[in-house]
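These notes concern the structure reproduced below.
Missing here: one protein chain of the complex. Every other protein chain is in place.
Moving on to chain A:
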Amino acid sequence: MQILIHLSFAILAISLVLCFVRLVIGPSLPDRVVALELLSMIIVGIIGVHALQSDETSFLDVAIVVALMSFLATVGFARFLERGGRRDD
């Protein structure tokens, strides 16, 4: 079981690195926002696996908060992109 948990951590870490590559080379801002969203999804998964490994249920609340923050950040970035920085409401 420990081996599978470590394998899962390794795969998730590789995904983090790949996602970070897109975050760095992404040609436009929407690409980077999509990469950030995927990054936070992977972080939610990592927090879940860590809660499983350490037998600590309170880490799941952190996962909920991270998911919420990523959604709000994406919507905020989208509004920023569409309105060009200045809002008239």
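To be clear about the criterion, contacts are C-beta pairs under 8 Å (C-beta built on N, C-alpha and C of every residue); 3 or more make two chains touch, one makes a residue touch a chain; residues count from 1.
We adopt the following convention: contacts and distances are computed from a predicted model.
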Omitted chain, identified by the protein name its UniProt record gives, among "Transglutaminase", "Spore cortex formation protein SpoVR/YcgB (Stage V sporulation)", "ABC transporter ATP-binding protein" or "Na+/H+ antiporter subunit G": "Na+/H+ antiporter subunit G"
Contacts of chain A with the absent chain, listed as residue ranges: 1, 4-5, 7-8, 11-12, 14-16, 18-19, 21-22, 28-31, 33-35, 37-38, 41-42, 44-45, 48-49, 51-52, 57, 60-61, 63-64, 67-68, 70-71, 74-75, 77-79, 81-84, 86, 88
